[in-house]
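Omission of a single protein chain aside, the complex is shown with its protein chains in their original locations.
When the chains are written out, they are named A and B in that same order, and each has its own residue count from 1.
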Amino acid sequence: MKPVAAIVFKDIVIEMRSKESLSSTTMFGVLVLVIFNFAFEPSSLERALIAPGTLWVAISFAAILGLNRSLAMETDNDCLQGLLLAPLSRGDIYLGKVASNFTFMIIAELVILPVFVIFNNLKFNVQFLEIAAIAALATLAIASVGTILSTISANTRMKEVMLPVLQIPLTVPVVIAAVDATGRVLTGETAEISSWLYLLAGFSIVYLTVSYLVFEFAVEE
Amino acid sequence: MANTLALESEDIRKTFGHFIALSGLTLSVKRGEFLTLFGRNGAGKTTFLKIAATLVRPTHGKLRIEGIDIHQEPERVRRHIGFLSHNTYLYRDLNPVENLRFFGRLYGMPDSEDRIQKLLERVGLERRASDPTRAFSRGLHQRLGLARVMLHDPSVMLLDEPYTGLDANAVEMLNQMLDEAVAQGKTVVLTTHDLEQGLRAATRAAIIDRGKIVFAGDAKDPGIREAYGQYVRMGVPR
Partner (left out) sequence: MRSKVLAVLSLATMIPTLYMIFFYAPTEVTMGNIQRIFYFHVPLATGGYVSAFLLFVGSLMFLLKHDLKWDRFGACAAELGVVFVSAQIVTGMIWAKPVWGIWWTFDARLTLQLVLDLIFIAYFMLRAYLPDREKRAKLSSVFGLLGMVDVPFNYFAIYMFPTQHPQPVLGPAGGGVDPEMGTTLTISFIAFGFLYAYLLDRRLAIAKVEEEIDYLKQVVFAHE
């Protein structure tokens, strides 16, 4: 477990130094929310229908940006090889990067979510906490599959451009679950949320396990 | 211990699709030996070192480092290995101390501060210890790379073309550290196509061509110079 923590800590130190990843992903997420307000101009009635969608488009696009940055850091100067030379399994490297990607995405969401609440004139009450809980689970799901996909895309000639092509189709179930669960929180029909949460948790567990096992094929020459 | 072999490879083969990088490489290196592998680009030297460092999986064959099978216990093998190539694998946004501290943690060395200080002094970077390495020259990068390789006190050093791109100062430092490593009884395997640098401290030398060992002998034996000369002129020596 210690090397996993070391990877997260290292990424945090690098981010504090360079301030590249968080500022750009957060700004991007907020901008997507702003753009959607121009694009739809929802009245207060339609807001509950459209708002969850805008939130999750913002978060999943911002995530793609952050995932690319996170991996670019490792491929710059071939640092990934340094990790591969260390006495930890390929799977642990994967878990370390998932943990660090998850942490950064959550930090970005700490800004994006309140902005979302303000833009949509929602309240900072128990609803907000429920949305935050959904966001945490969905973020884990996105980080689990996004970390290995960003490693794959970094190997292609298109590099960063390839990641959305691979990631968007695979995260369709996550986005559907997150959008519908968020919508239900906003409309107060919270009865069926638990099955969405199970789906998100199941998705994370399955992808964490499969990726842990096959990560070596994604990083080795 | 009965087993005095630091590196032992049996019929290592590696193909990339149809391209054959290694075609049955068998080699053993005793503890404390300094072996230099010569060969032109694409001969398979780098692939062999990467296989020994567990970075590349062989298509066929067995390899043991300090008696440990690379396939069965790669993590334990990595503890014994120090691998240096012309890439330093260092994070440009971290300073030398942070870089070494990170690698120290990966190797499970929580109290590495003293050792880091000593190593930085050793490579002459103690004054730049808190500057991000982004601003470093290639030579400084390489010195820090050397410190990274030595950090976990590996018993087998694998060096892939370490002289490439080094300034005179860094070459001097690398040679000193290699001499020290040999004095401490470490095993060194080095690849190069520079005959003089390669033979400087070597005890044994071998030539690899098209994925096979085509010549092996004592480094002090003039035979290696002859064979290498022939190899450079007309390919595989007879």
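One rule holds in what follows: a contact is a pair of C-beta atoms (placed from the backbone, for glycine too) under 8 Å apart; a residue touches a chain by one contact, two chains touch by 3 or more.
Keep in mind it's a predicted model, so treat the numbers as computed, not measured.
J.: Could you list, sorted by label, every displayed chain in contact with the chain left out?
T.: Hidden chain, whole complex, touched shown chains: A, B.
J.: List the residues of chain B that touch the chain left out of this view.
T.: Touching the missing chain: residues 16-19, 59.
J.: List the residues of chain A that touch the chain left out of this view.
T.: Listed in rising order, the touching residues are 145, 148-149, 152-153, 155-158, 162, 165-166, 168-170, 172-173, 176-177, 180, 192, 195-196, 199, 202-203, 206-207, 210-211, 214, 217-218, 220-221.
Here is the rule we use: only the chains that are shown with their structure count from here on.
J.: Could you pull out which chain B residues touch chain A in their complex?
T.: Within the complex, chain B contacts chain A at residues 50, 53-57, 74-76, 78-79, 81, 83, 87-94, 98, 102-103, 105-108, 132, 148.
J.: Touching residues of chain A toward chain B in the complex: what are they?
T.: 2-3, 5-7, 9-10, 13-14, 17-18, 73, 76-79, 81-89, 220-221
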